[in-house]
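Heads up, one of the protein chains got dropped from this complex, but the rest are sitting where they should.
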Amino acid sequence: MLRVIVRRLLQLVVTLIALSALIFIWLRNLPGGPVEALLGERATPERRALLIKALGYDQPILVQYGKFMQRVLTGDFGNSIRSGDPVTEVIGRAFPATIELALAAMIIAVGLGVPLGYLAARWRGRWPDNLTIAGTLLGISIPIFFLGYLLKDVFTQNIHWFPPSGRVTTGLDNTEVTGFFVLDSLLTREFDATADALWHLILPAVTLATIPLAVIVRITRASVLDVLNEDYVRTAEAKGLRHRTIRGRHILRNALLPVVTTIGLQTGALLSGAVLTEKVYNWGGLGTLITDSITGGRDYPVLQAIILLAALVFVMVNLLVDLSYAFIDPRVRVR
Amino acid sequence: MSERSIGLLGDRKKARLEELARASAEKGGVSLFRDALRRLRRNPVAIIGAAIVGLFVLVAVFAPLIAPHDPVQRFDELTRNLTVDSIPGASAEHPLGSDPLGRDFLSRLIHGSRQTLFVGVLATLIGLSLGVLLGAIAGAFGGWVDVVLMRLTDVMLALPSLLLAITLVAMASRSSQWTVIFAVAIVNVPIFARLLRGSMLAQRESDHVLAARALGVKERNIVLRHMLPNSLTAVIVQATLTFAVAILDAAALSFLGLGDPDINRAEWGLMLGVDGQRYFDVRPELAYFPALAIIVVALGFTLLGEAMREAIDPKNRR
Partner (left out) sequence: MQARRLRTAVTLAAVAALAVGAAGCAESDRSDDSGEAKTGGTFIFAGAGDPKNFDPIFNDDGESFRPIRQMYDTLIQHKPGTAELQGGLAESWEHDPDGKVWTFKLRQGVKFHDGTPFNATAVCFNFDRWYNMKGAAAQSQMIYYMDVFGGFAKNENPDAGKPVYNKCEAKDDGTAVITLNQYKGAFPGAFALTALSIASPDALKKGDADTVKQNGDSFEYSSFATSTPVGTGPFTFGGWDKAKNEITLNRNPDYFGEKAKVDKLIIKIIKDENTRKQELRAGTVQGIDFPAPADRKALSGEGFQVLDRPAFNILYLGINQKNPKLKDLRVRQAIAYALNRQQLVQTKGPGGTKVADEFMPDTVLGYAPDVQKYEYNPEKAKQLLKEAGAEGLTLNFYYPPDVSRPYMPNPQEIFTVLANDLQAVGIKVNGVPRPWNGGFKDDVQQFGKQDLHILGWTGDYNDPGNFVGTFFGRGKVEFGDQAMTEMFDAIAKADATVDEAAKKAAWEQVNRDIAAKWLPAVPVWHAPPAIVVTKDVKGVVASPLTDERFNTVSVSK
């Protein structure tokens, strides 16, 4: 087992090095880039040459890559070209924002989705079921950014229930500890800041929750229907157990297993949705960071760090899944 | 967002995809197809879905005949009253008024169905062909080829689809209609690959393939003549669902400023993501109509796809 893990980790390192080289070289061969972005309209051949020299782009690409790898080994991913801040710091700042948003969306999706799915299944074929199904179909057919736009227009411009953008009210003097604003304000007992952060969180989270909500409703419904047909539920009903007991002890518990799996699978959808939601609500998370680093002048260091980070996470998750299968089921041999 | 369709497929996406594929393959494609068609015709959901899709395709094909005007022509009577903060509304000649450049909005919407169909079909086809190719190779050869290819699709499935598309657009030297189509397409490759592989694997051991092999039919011909056609039902179902996702993804890229840059082209995603956003306060119709069109069409394809899947699902064949 240990040997397998070590070998897979080595493979992982090789994969990442190859990937980093590919991304590094590819990005730098694209037209345009930081020099163009930094100089704007004021570019002259002399200034361009000076900046290229200063940034080290005049060196052979392999030399540049070598230097980059050298720094990476010391944990230094370089600095954002635009702000000059260390890339690790830039990503570290955006990360909690996205996680906070995604978590809130997941809470809404699960908290609403499971009961709705259950109700739909219990009333199968009747109007609550039909209504729910229609709702979920609409939920997955509407462009999420457009939904965000509508919600924002209605709830921040027509009726002023929520703030249009941002994570807290501008000028709010809250203490930042972890970067998760809700958590931070709870930790420091600044409860007005908690209320403020939650208040800002609601609309984006609802927008982001649409698709996972639709999916969870449908999975719950299907799963509950499956369980309702199982023998043990019929037996329990035949035994004359009270409905409430059957519901709690048998149906929900068994039906929720596939739902939990789905929640895991929806992480990808959440991150995709976050890119759009963050843009609509000016939410300073990873999604905004990615689109900004592309359109705002190919911020190479930030871009390559994000792509590598994403690759690392996914390869690691894959490895863990494989290993856990092997752990659970001895018949599966990890290659 | 292809996660939408994956999510809808069921709890464990990979296993489910393969199960479905197997189901469609087991019984032999043709009889299953007939069987499914029969059940489809009795399903009102399928009929609504098919009606929407049919209407959409009709409008797209006959757009030049239906549309009152040329979609890229700028009209004097519209530009005369056009300013950056007011866009002429409905008139007898132009039932939906002007777009931000003095073009006939209704005609652009109608022609938009064409471009949208084009983007959707092409993205689906490219995703499908690449996916089918990968899946067929994996399913036909098995062994290490299978392992490597499936590892690849695992990683692609794990990546958030829109992020993958954004990365691809960033990695392309510039955005164009083709980068959008390709980025949207590539996201679907692993889904089709998984689907086809499952179906092929199921058939490798099936009676008719074993019989063909015993008769000495070449392996290549077995794959092409016997295995592939039998897997197609499941692929067509998935393609229907993919279409809806493709036009939504294309709209999302436009919204992020990474979409098709040519605003002369009337494409719903582009109209919604660019003009719809910019002139939302001036004339919200510029957003509402393309959005509505996208929603209805996406809904139509989803309904049809779902109904089709239900029809081939072995569970419903009891």
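Read from first to last, the chains carry the letters A and B; within each, the first residue is number 1.
The rule is simple: a contact is a pair of C-beta atoms (placed from the backbone, for glycine too) under 8 Å apart; a residue touches a chain by one contact, two chains touch by 3 or more.
Just so it is clear, the model here is predicted, and its values are computed rather than measured.
For the options A:4, A:19, A:51 or A:119, the residue in contact with the chain missing from this view is A:51. Of the candidate positions A:4, A:21 or A:37, contact with the unshown chain belongs to A:37. In the full complex, the hidden chain is touched by chain B at residues 74, 79, 82-86, 100-102, 173-176, 257, 261-264, 274, 277-282. Think of the hidden chain as still there; on chain A it touches residues 30-34, 36-37, 39-43, 45-51, 53-57, 64, 67-68, 71, 76, 78-86, 93, 97, 152, 156-157, 160-171, 176, 179, 192, 195-196, 198-199, 202, 279-282, 284, 292, 295-298, 300-301.
One rule holds for everything that comes next: only the chains that are shown with their structure count from here on.
Separating the CA-averaged centres of chain A and chain B is a span of 24 Å. Only residues 1, 3-4, 6-8, 10-13, 147, 151, 154-155, 157-163, 166-167, 169-171, 173-174, 244, 248, 251-252, 255-258, 269, 272-273, 276-277, 280, 287, 291, 294-296, 298-299, 302-303 of chain B touch chain A when the two sit together in their complex. Residues of chain A that touch chain B in their complex: 26-27, 30-31, 137-138, 140-146, 149, 153, 211-212, 214-215, 218-219, 222-223, 258-259, 261-262, 265-273, 275-276, 279, 290-291, 294-295, 298, 303, 307, 310, 314-315, 317-318, 335.
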